[in-house]
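Missing here: one protein chain of the complex. Every other protein chain is in place.
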Amino acid sequence: MIYRRLGRSGLQVSLFSLGSWVTFHNQVDHVGVREMMAMAWDAGVNFFDNAEVYANGESEVLMGKALKELSWNRLDYVISSKFYWGLKGGEMPQSSINSRNTLNRKYLLQAVDGSLQRLGLEYLDLIYCHRADQHTPIEETVWAMHHIIEQGKALYWGTSEWSAAEIMAAWEIAERHHLHKPVMEQPEYHLFHRQRVEKEYARLYEHMGLGLTTWSPLASGLLTGKYLNGVPEGSRASLQALSFLKEGLLDPDKNAAVAELRDFAQSINCSVSQLALAWVAHNPHVSSVILGASRQEQLQENLAALHVLKALTPENVQRIESITEKYAD
Amino acid sequence: MIYRRLGRSGLQVSLFSLGSWVTFHNQVDHVGVREMMAMAWDAGVNFFDNAEVYANGESEVLMGKALKELSWNRLDYVISSKFYWGLKGGEMPQSSINSRNTLNRKYLLQAVDGSLQRLGLEYLDLIYCHRADQHTPIEETVWAMHHIIEQGKALYWGTSEWSAAEIMAAWEIAERHHLHKPVMEQPEYHLFHRQRVEKEYARLYEHMGLGLTTWSPLASGLLTGKYLNGVPEGSRASLQALSFLKEGLLDPDKNAAVAELRDFAQSINCSVSQLALAWVAHNPHVSSVILGASRQEQLQENLAALHVLKALTPENVQRIESITEKYAD
Amino acid sequence: MIYRRLGRSGLQVSLFSLGSWVTFHNQVDHVGVREMMAMAWDAGVNFFDNAEVYANGESEVLMGKALKELSWNRLDYVISSKFYWGLKGGEMPQSSINSRNTLNRKYLLQAVDGSLQRLGLEYLDLIYCHRADQHTPIEETVWAMHHIIEQGKALYWGTSEWSAAEIMAAWEIAERHHLHKPVMEQPEYHLFHRQRVEKEYARLYEHMGLGLTTWSPLASGLLTGKYLNGVPEGSRASLQALSFLKEGLLDPDKNAAVAELRDFAQSINCSVSQLALAWVAHNPHVSSVILGASRQEQLQENLAALHVLKALTPENVQRIESITEKYAD
Partner (left out) sequence: MIYRRLGRSGLQVSLFSLGSWVTFHNQVDHVGVREMMAMAWDAGVNFFDNAEVYANGESEVLMGKALKELSWNRLDYVISSKFYWGLKGGEMPQSSINSRNTLNRKYLLQAVDGSLQRLGLEYLDLIYCHRADQHTPIEETVWAMHHIIEQGKALYWGTSEWSAAEIMAAWEIAERHHLHKPVMEQPEYHLFHRQRVEKEYARLYEHMGLGLTTWSPLASGLLTGKYLNGVPEGSRASLQALSFLKEGLLDPDKNAAVAELRDFAQSINCSVSQLALAWVAHNPHVSSVILGASRQEQLQENLAALHVLKALTPENVQRIESITEKYAD
C-alpha cells in the first residue's frame, strides 16, 4: 500500500481506503462488513470512511461492531464521520428544523456524540461538514468544529463538497480566531468530474495545504463499463434510492468513451475500473481514493489498481484524458 | 409554523414561542404547564422561554417536569434561561450583594448550574443577561458567558433590554479576545413600544447579525382590548405584583387606539390580539415572538395569529401603524 | 456594612473584612475561629482572607471547618487564598526548590488543589500571588492563573506586594494573549506606609481598574496605641516569630504621633484604632480593609470603625495626615 499525508497534516492515510456509503447495511450485512474491512486491512488500508447519514446511522453501527471484533490497535486506523444531513426523526416540523441539513452548533455537538456512541469509539479521527450550509454562518461552524476537537472527540476536521471560497473562509476565520483549521475536503472526483478538484481548488493546495479524500472514483459504476449494455440487475442505476443516477449512467457518449478506455486498459493489462482508479490516485493532491464495494471480489480488484499506478506515464495519462475530457465537467 | 434563524446564527426558532413569565406557577400549575407546552408543540412551537427569576425558580422547575414527561427529542426543542435578578435568599445584606442585580462572574457561573438543575437539562440552548449591569465591566460578563458555553452548559448567549451601545461593546470585546459573541436580544416590542427595536438597534442587524426574541407583544394585555372598559378580574392590572402596570393599561388615548384597531381587525376577520401579534411577527428582524398565556384557549387564539401574517400588506401595515404611532414610544 | 466593588470587577466585598493572618491557629482555636467569623458575618462582613502559608496550612483548615459548620450560602461569601511561600516540607533541598518562594506553574497548580482541599471548597473566589517572583517569568504566572480560573477553581486573581511595573506587565500580557487579567492587589497600607498605594500605584486605578484589599491597617498594632508604654505581654512585638517587628513598634517618634492621634480620636469620640482604620477605608481605591483580631472584643471595636467614616471630613483627614506624615513611607 502507498500512504500519503492528509494534505499538509501529519496524518498518513492509505491511498486506497474503504467507504461504507451505499453498501454497508443496505447491500452488506454484519459479517460481510467485517470481512470486507479485514480484507482491506490485509491490503494495507488504514482509513475507513463513514457518515452519520449512511443507512441512517446503521452504517456506523456495523462499522463499530466490526472494529470491536477486529480489535486493531486504535493508533493504527483512521475513522471518519460526516455531519449535515442528520438522522431521520419524528414527523413534527421540529424534528428536522435544527437537525437536518444544518451545520449549526446545536446539531453538530449532539451529532458527534451520537456518532461516537454508534461506532463505540472515544474519538473520531476525521470529521467532515458533509455539505456547506447557507443558513449557518461559517464562523459558527468553525467554532463548533474547534470545540469538538478541544473536547478530544475528534482529531482533524474538514469539509465535503464545499466551494473553494467557503473552504478559504473557514480557514481564514480559524487563523484569525486561533481555532483549529480545516485540513481536508471530500469531493467527487473521477474522469468525468474534474473541474472542482483541478481548477476551483487549485490555489488551496499550496495556500492552506488542503488534502483530498475523494469519492465516487468510478462515477457510480459508469467507469466499470457495466453500463455499456444497459442497466444490469443489482447495479446502482437499478436501485430505487439512486434512480436519479440512471440517466447519467446510460449516457451514450460517456459509455462510448468508457468502451475506448476499456480497450486501452486491456492493452496495459488492467480493467477499465483499475485504470480509472489509478488515474484518480495519480493526482498528487489526492490523499486517499475512497472505494465502495458490495462484494469482496470487487474490492480485491479495485485495491489491485495500486499496481496500475506505475503504468501511468505522462503519455498514458494524456491518452486517458484525451478519451474522456470532452465529456468531463 | 414558520421558523426563522435566530439572527445570523444557524439556530432556527419558531416565529411564535411560549414564554413562562407571569403565568407558570402563579397562574398555571404542573398539569396546566405540560398541557400548554404540548399544545404549543402541536402547533409547531420549538422555543420555550424561561428565566431564573420567573416565580423565583419555580417556573424552571415546572418546565423541567413537563419536559421530562413530554420526553421530546433534545435536538428538537430550544430552552432559554436568563440571569441577572437572582433568586430570593436570606435576609442578610450578604445574601444579595453578589447574587442579585448583577452579571458578575461569581453569580453567573453559579446561577447557570442552578438553572440546569431545576430544569433537569444538561445544557441550555440560549442564555440571556436579563438586564445590563452598570456595576460589572462588560468584559467580565462576556468572559463568563464564554466560559459557560465552553463548558457545554449553553449553546448561544445574548442580552435582554441592553442598549445598542452595550450590545456592540460586548460584541467587540468578544471579537477582539476571540470569545463567543452575543447573538440575540430580548426586547419589549409591540405597537406602543417601537423605538428601541426600530431605531436604536437599527445598525446591529447587519453589523453583527443580531436576532430578536421579543416580549410583551400585547403590551401586558392592553392590545387584547380587555382594558377598554376598565380592569377585569384576574387580569395583569388586577394582580398585586404587577400593579405598577395599571396606569398604563388604562390610558384612555391608547385604549381609544385599541378600539380603532379592533374595528380594523374585525374587517380582516381576526381579533385585535391576533392583529397585534402578527404586526410584531411581520418585522423581519424578529426571530420569535414570545407568547404568554394563562389559559389554553388564549394560547390557541394567539398562535392562530400566524394566519394573519399574509393579510399584512404594506397598506394594512401602514393603516395599523397610523392608528397607534402617536402613542408609541 | 458598606460594600465596594473589587476594583473595576463586578464582585462586591465588605469594606471591612476578616483576615486569618497571625491569629487563626496560633492565637485562636477552632471554636474561636467560628465565633469570630460568625460575629463578622453578623456585622455584614462577606470577605474572609486567607493564605496557604498562614499557620502553614492550618489557617485554611480552621476556616474550612468553620465554613462547614456555619453553612452559609456559597454565593454570599468570598474566600481568598494566596500562593508563593509554600508549605514547610522535608529537609532535602528538593523539598523547597520548586515549592517555596516561587510562582512557577508546577507549584501554583498543585498549591491551589491543596488549598481547596484544606478549605473544603470547590472554588476560591480570589487567588493572589503572595509576592512577586523574580525567578519566574510573569508570563508563566499569568498563564497558570488563567489555567486555574479556566478550570473553575478560582474566579478572580490578583497580586500582593507587587510593584506597579510588575502588575502592569501581568495585565498587558493577559490582554495580549487573551487571558484572565489580574484585578486586585493586597498591599500593606496604613498611616505610616502610604507611598506604594498613593504614589506608585496611582496610574493603575484608572488604567486597569485595580482594586485593593489592604493589610496591616493598624501597623502591626502600633496604631492601637498599645506600644506607647513599651511592649505589652501577648502583643505581636512580644511574639518570637514576629520579633523583627519590635524595633519599629517601639519607635519613639511614631509613638509620639500615635499619642497625638489618640488625643484627636478622643475629641471625636473614637479610639485611635478606629481612627486609623477609618482613615484607610476613607481611600476610595481601597475595596476592603482586612482586619485581624485575636479576641472578639477587638474585632467588635474595629468593625465599629465603620461609623467613624462620616467624621472624616476633609479638615479632619488633613489633621490626621499632618500628625503622621513626616514618619510615613
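Going by the order they are written in, the chains are A, B and C; count residues from 1 in each one.
The working rule: a residue touches a chain if its C-beta (ideal position, glycine included) is under 8 Å from a C-beta of that chain, and two chains touch if they have at least 3 such contacts.
On a predicted model such as this, the values are computed, not experimentally measured, just so you know.
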### Task
Identify the visible chains that the left-out chain touches across the whole complex.
A, C
### Message
Tell me which of C:30, C:131 or C:147 is the one touching the absent chain.
### Response
C:147
### Query
Pick from C:2, C:31, C:70 or C:97: which residue touches the chain that isn't shown?
C:97
### Task
Write the list of chain A residues that the hidden chain touches.
1, 3, 5, 8-12, 14, 41, 44, 46, 72-78, 125, 150, 152, 155-156, 178, 180, 209
## Note on the structure
chain C residues touching the chain left out here are 89-90, 92-95, 97-99, 102-107, 109-110, 133, 135-137, 140-141, 143, 147, 151, 177-179
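Keep in mind that, in the parts below, only the chains that are shown with their structure count from here on.
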### Centre-of-Cα separation between chain C and chain B, whole angstrom
44
### Query
Centre to centre, by mean C-alpha position, how many angstrom separate chain A and chain C?
63
### For chain B, residues that touch 2 or more chains besides their own
178
